[in-house]
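One protein chain omitted, others in place.
Each chain carries a letter (A, B, C, D, E and F) given by its place in the written order, and its residues are counted from 1.
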Amino acid sequence: MSDSLSKIIRTTADVMFLFITVFGFYIVLHGHLTPGGGFQGGAVIATGFILLIVAYKLEDFLGWFQKRTFQNCEMSGLVLFIGTALAAIPLGYLFFMNFLNGTGGLFGQAVPFGINPGFLNTAGTIPIMNIAVGIEVLGGLSIIILYMTTGIRSHEEGE
Amino acid sequence: MIEIIHILVLIGILITAALIVWQKNLVAAAVTFAAFSFLLSIEFYILQAPDVAIAEAAVGAGISTAIYLIAIRATHDQEVT
Amino acid sequence: MIPFIVTAFVAFLFYLVLVVGSGSVLFWSWEEIIAGVIIGLVTGVIARKIFCRSENYRMLHPVRLISILIYICGPFLVELTKANLDVAYRVITGNVRPGIIRLHSGMKSDLALTMLAHSITLTPGTLSVDVDGKNHDLFIHVIHLDEGVEKKEAFEAGEIFSYMNIPAWIRRIAE
Amino acid sequence: MIDNLPFLVVAITILLGLYTLLLKKDLIKIIMGISLIESGVNLFLITLGYRWDSIAPIFTGAPSLAMVMPTVQALTLTSIVIGVATLALLLSMVMIIYRYYRTTDVREVSKLQG
Amino acid sequence: MMRTKVAWFTLVVLAGSLLFAALSIPFGDPAMSDMDDYFIAHGQEQTGANNIVTSIVFDFRAFDTLGEACVLFTAVFGVSVLFRLRKKGEDYEYE
Amino acid sequence: MIADTIIFIFLIIGLLFNALGVLGLLRFPDVYTRLHASTKATTFGSIFLCLGVVVFAISQYLGTSDSQYLMVITHTIIAVFALAITNAAGSHAIARAAHRSGQKPDPVVVDKLTEAGL
Partner (left out) sequence: MTDIFMIAALITAVIVFGALVRLILGPTNPDRVVAVDTINTLTVAVMILLGVVYQQYIFIDVAIVYALLSFVSTLYIAKHIGGEL
């Protein structure tokens, strides 16, 4: 745990982090149109945070983002996922029913059948669940790496 | 002609998988695991599974190697025999 | 406040580049633009301390943004082609005489140093190995040093490029 | 021309993983063997769902309508997530074991008590 | 060494059976695919998603995804519990 | 037809430099010279392979005016930029790590970094 990687790597990581994050959000949001989805996009964004962890020292990273932020991300993602599934029951549908599809509101535009270029505003609850799982995976994978990096440190101190 | 690419990628998967088992240095094994993951992702791509290819890419390119190297750093990097 | 706006705007532009060709409003559809605004706000909250860490906004000037495109398409491509022909010659003949030399970069900001180091790595028979943190000197590995040159203590940045004056371009862009 | 080569690759990958799992003595190498078995199973599932001259099951800009089987791909996604989660948990346990026993040899670890 | 012999025996038996199984499955022509044909034919109008894999993951078989999310949560919880206990002196204390 | 010729030339250049890069990776004596071959030649070759795809997409777009070819152009250019930046930074990181781990360049005429002692 001496000094970190060189200044060139750190500046490159600063620039790349923004593009990785936006591309991850693109994958999450277009999960029902192009290859991708909640898990893949969440893993991409988590890899962006891991890039910051590896390019900087751990103290610098913990000065920008706290561990509690990622824990809250994980829990809120899980709650949003289950909540979306449970919200079908008061409306008179089954658990995990896609109750928003075809209603015309949020994500409810009617989709043309067959081969089409794809529209963002379709597919009912699937984009909401994509976002929920994306937030959960983002928090989960980031906090795993964060705890394991902390584990090396406490490993050396405990001797 | 796509079959030749397919066969080449499969042979590459076999070579890297054997190399993972054969390497005595654990860092070299982790590096080879990254190459195995790359070739596995091309295989998924050829078998028309882009969702799985993206998942394998996102996991194998960053997170898996990171976890292995943190564990190797915390323990030791030569295999006991 | 300024970092947030800058980061959100850059993220919004990048998202628009990603989803080009989705609708009728000048290549984009309304849903994608709304989604882009939301993603820009979220990314601005997350990445504002990292993307604008150096706290200087001179890269926002439009002349610099246009000149970076001209730089990539013009001098950089010429040097890249020349460097690759050189490496191809070295690969075929096996005629190498490597060494690590010190280079006075003369760059003040981190971004300019990074651009110079990446240009050095990708262009003429050289590879940036390490950087001196105090006075921004670069240590570069050269694949073929001429006879007698290795006695020299340090090089200037313009000497290793043959056709174009890359450091002057980078100084014009990023400083 | 290609016949059963993908299934053979799956079998050999799983066998290499089993060999590592049964006969190696290092804990990290054993976990690499487990990960190899997971990769082999993922490849098996995807190979099982492939159909000749078919495309990926996505309608966005698809050139034809003959598609490969989508269910196995969905199950493989779940499998990859679980693989990463168990990998992280197992390697964390190896780190804890090394902290208290100062070794990653399975014989030493099983010999020591408490 | 008894255990090594048992391990080698197991490996040889598994190798035989796995190679036999690998040679007997036809590649590229699965026999039973009624469920998948149903998903491909009706998935787009029932869920509105163009990507059939996503519509299976989040709509038809969403319980699998729920289980996967719980496994990920358990793994994160396990890792955090493993690294939160630190030995300072005699007793364990929380960070 | 002009587009076909341009694509053909670009693909030939790309394949040639990729092959030369890997040949250099196999022939050169130590890790720094191998980095020269792999980083420069392979990045250059892959950029030209991707530019072949871009030219193909442009010609298809001018012929059919289908909007998905616009997406092909932008995504391929993004991949090219990401490849160039990450390859340069990655090779710098590897070279620095190799030098710090004590692996000195083997045929060498001058080594100012070891003399500087960073």
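Note that in this section a residue touches a chain if its C-beta (ideal position, glycine included) is under 8 Å from a C-beta of that chain, and two chains touch if they have at least 3 such contacts.
Predicted model, so just to flag it, every value in this text is computed and none were measured.
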**OP:** Could you list, sorted by label, every displayed chain in contact with the chain left out?
**Re:** A, B, D, F
Original post:
Which of these, A:44, A:85, A:100 or A:128, touches the one chain of the complex that we don't see?
Top reply: A:44
**OP:** Consider the whole complex, including the chain that is not shown, and state which of A:62, A:75, A:88 or A:152 touches that chain.
**Re:** A:152
Original post:
Which subunit D residues would touch the chain omitted from the figure, given the whole complex?
Top reply: 55-56, 58, 60-63
Original post:
Touching the missing chain, which residues of subunit B?
Top reply: 1-2, 4-5, 8-9, 12, 15-16, 19, 25, 27-28, 30-32, 34-35, 38-39, 41-42, 45-46, 48, 50, 53-54, 57-58, 61-62, 65-66, 69-70, 72-73
Subject >> Residues of subunit A in contact with the chain not shown >> reply: 1-5, 9, 16, 19-20, 23, 27, 34-36, 40, 44, 47, 50-51, 54-55, 152
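Everything that follows uses one rule, which is that only the chains that are shown with their structure count from here on.
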**OP:** Please state, in steps, how far subunit F lies from subunit A along the shortest route of touching chains.
**Re:** 1
Original post:
So which has more C-beta pairs touching, A-B or B-D?
Top reply: B-D
Original post:
Whole-Å distance, subunit D centre to subunit E centre, using C-alpha means?
Top reply: 9
Original post:
What whole-Å value do you get for the distance between subunit C and subunit E if each is reduced to the mean of its CA atoms?
Top reply: 42
**OP:** Would you mind pulling out the distance in Å between where the CA atoms of subunit B average out and where those of subunit F do?
**Re:** 22
**OP:** Among the residues of subunit B, pick out those that touch two or more other chains and give their numbers.
**Re:** 50-51, 55, 59, 63, 67, 70-71, 74
**OP:** Check each residue of subunit A and list the ones that touch at least two other chains.
**Re:** 6, 8, 12, 15, 19, 33-35, 37, 39, 114, 116-118, 137, 140-141, 144, 147-148, 151, 155, 158
Subject >> Residues of subunit C defined as touching subunit A within the complex >> reply: 7, 10-11, 14-15, 18-19, 22, 29, 31-32, 35, 39, 42-43, 46-47, 49-51, 53, 110-111, 113-114, 117-118, 128, 130-131, 133
Original post:
Which of the residues in subunit B come into contact with subunit A in the complex?
Top reply: 50-51, 53-55, 58-59, 61-63, 66-67, 70-71, 73-74
Original post:
Which residues, counting only subunit F, touch subunit A once they are in their complex?
Top reply: 67-68, 82, 85-86, 89, 92-93, 96
